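Showing just some of the chains, left in place.
Lettered A and B in written order, each chain numbered from 1.
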């Protein structure tokens, strides 16, 4: 196989991280997130968020971040609402339910949740006979590659506050969202217009790690208890702290995300030029071209990607994901192969 | 501060790991533990265990390993029995209870559980009015630094099998146990005389990672579902796989553990020479000397360690832990300082 576009976690990490790990390797540090690197990285996040008052906690992965945050926020009878495409609804083997909470799901056209999607879950007619919706889960970029505009996020946040809802953003691909051409949000906006969110490292140049950022003061207290109880508190927290320290320095994480987005954009152009429609318009690093089954079979000989959905008898949508590490020359070669395949399909 | 003996996770990882991470960094690998490094390391574990039939899964930390294993093994009304000093009973913020299970605790003299300690939990008089004990949790080395002999483990395993109990060994410090002077167990013995155990990486030279080893065929099926549901399945499983690949090559992990044990042994000698009793005899990397409070105060100026328990008005037991990275010269210096402090105490 020439290259896998199956996901954005097929490679290791940005080399600067390995250098930093080596430089700091034998210096003793406190455990469980109290090391100077985690401190440093957290300070940088506070600065980028324009808010010295936020709490930052680092965990090893996204499902872990999702389940700890939601389990810490919800009382036993409370639920979280997500898009039907939301990662917590479709991809986490019941991780949220395993903490005791229902995930309510709303269908959307583009993976983005809007106030009108949430309204039906509020003011349930029979009160305590149903769960009470208390949290809103969104991903940015979404599982379909789309991004929230500033106005959309403000609308959602204001709706959430008016309805006593906690707004939680899964930011596994937040750097890609913030560097998308259509994006008009800043990290400070995200911190301002959510209660809690996280910045994904695993998919944006780190070996592993997500940085959970809590703005809402009510959610800060006792968060480390929740981390510990769910097995999410790393003894060597330095391992994640050092990575974010590097990624956040000189905007490295955003440069890497921008690269991923650009590689996807070039692929998207090539598909469009050949007349292959995209299932959904995305300007981040996931794209969903609709291809003939013949083309898919030919491309699969050399490239890895996911069959996303069946469109009709002859065609399916596939999912291609680029990453911070996807080489330009691989993209060029794929496009060349694509054109060849297209001509013989 | 000159040096911290507070724990064995204050430093990073063995340099060979960083080299391997760098060498393999941009090679694409499958996610979620299906990468070639995890495969390789798992094969090595199978070879060392003398059993090609065992399953291996790698997770980021010890609490995570404990809670996933126990949640996968127990039915809702079943409990696990541990020593009162057991990590799951005292140090995990209710992680096991959060999965719905009671931890029953037996007092022991040395942190080691024996069949006689478990008997009172079996055949409860009132049947379904009480939890049913179904798993036995032991640590090797224990939280007090002691190790199980081969006969002790066989006794426990045979007792477990005779009573329909699952025997689970927390091996966060298993390499230290297996290299302790008094040890007569091999990794193959451990695999043979437990149902499931893990080999700790975090405390033995890795940045993070524990390798869960399942011998009992009944426990293998569906284990990845449990991992995923608890947020324990790493997208970049390679990060842990590469580390174990290195640690298991040429017995590196055992050499590192042996070093930690030896450093502790030299400290123990020094304490004994000065007439400071040890709370418990240990030949691994944790030691619990009883010191006068005056000595403790003086030593704390330069060294980090935990006050373990109050012995009498004038004396307390402290806990010192050495690691794979503790330099010999630091141990020498500590001993010198200790003697000085002792003479002026």
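Heads up, the rule we're going with is that a contact is a pair of C-beta atoms (placed from the backbone, for glycine too) under 8 Å apart; a residue touches a chain by one contact, two chains touch by 3 or more.
In this text the structure is predicted, and so the values were computed from the model without any measurement.
Q: Taking the 2 visible copies as a start, how many copies are in the full assembly?
A: 4
The criterion applied here is as follows: only the chains that are shown with their structure count from here on.
Q: Could you put a whole-Å number on the gap between the CA centroids of chain A and chain B?
A: About 34 Å separates the centre of chain A from that of chain B.
Q: Show which residues of chain A lie in contact with chain B when the two form their complex.
A: Chain A reaches chain B through residues 3-4, 7, 9-13, 15, 18, 21-22, 24-31, 60-68, 92-95, 98-99, 202-203, 207-208, 225, 228-236, 238-239, 325.
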